[in-house]
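Below: one structure, written as structure tokens.
Excluded from the complex is one protein chain; the other protein chains are retained at their positions.
The block that comes next holds chain A.
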Amino acid sequence: MNPILQTDAATLSPIALFLQADWVVKGVMLGLLLASIWTWAIIIAFWVKLGRTRKASETFEQEFWRADDIDAFVKTRGTADLPTARVLAAGVTEWRRSTQGNRIDREGTRERLGTTMGSAVAKEIDQLSDRLNVLATVGSVAPFVGLFGTVWGIMRSFTSIASQQNTSLAVVAPGIAEALFATAIGLFAAIPAVIAYNRFSHAINRIEARLMRFADGFHATLSRQLDGER
């Protein structure tokens, strides 16, 4: 007998537990399974993305502070797919726009540079933290959804007890096991989601702080440059 297809209630086979369940519980299980897959997809994607971003940002910043000619550096590296690069590009763009005319409003330029780079940082952080709300939602709702499936399944078990006039454990146990399977899936999805949410929130906060520091530093550089202009 194919082990995948065995529907023996005494095994922990998920397919067996799924097939024995009520359609409500089946729906709950399917939804939770999708939530779990989606959660893990987000987790892996964040892992990859944040790790790469952090490393690349570090090297980019180091190279930037070492560079002598900001214009040349922006020309060669400014198009890199990095939050830091985009913040830099936003600042440089605003700087060029503000210094195009004959007369330079220094205070206005400083203010515009700060605002522009601040909004660029905020935009990057928004993009980075996209999908983090999914983790938060799954982490808080999945246990309740699983609990709903369990309650429904146990109610069904009790009705089957009532209809069979038999309270032996063999009658009750499969129904309760399949019902509890819903809670298990819910917890299986929720626990990684909660952990990942906290961890990635922390990582994104750090990235944001780093971007803000970079933006502040670049703003100071441009501000000094502005003093040097006529």
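Convention: contacts are C-beta pairs under 8 Å (C-beta built on N, C-alpha and C of every residue); 3 or more make two chains touch, one makes a residue touch a chain; residues count from 1.
Operating definition for what follows: contacts and distances are computed from a predicted model.
Peer 1: When one chain of this assembly is omitted, its UniProt record names it as which of these: "ABC transporter permease subunit", "Xanthine dehydrogenase YagS FAD-binding subunit", "protein-glutamate methylesterase" or "Cell envelope biogenesis protein TolA"?
Peer 2: "Cell envelope biogenesis protein TolA"
Peer 1: Decide which residue listed in A:Ile42, A:Ala120, A:Ile154 or A:Ile207 touches the omitted chain of the complex.
Peer 2: Checking each option in A:Ile42, A:Ala120, A:Ile154 or A:Ile207, the one touching the absent chain turns out to be A:Ile42.
Peer 1: List the residues of chain A that touch the chain left out of this view.
Peer 2: Counting over the whole complex, chain A touches the hidden chain at residues 3-4, 11-15, 33, 36-49, 52, 131.
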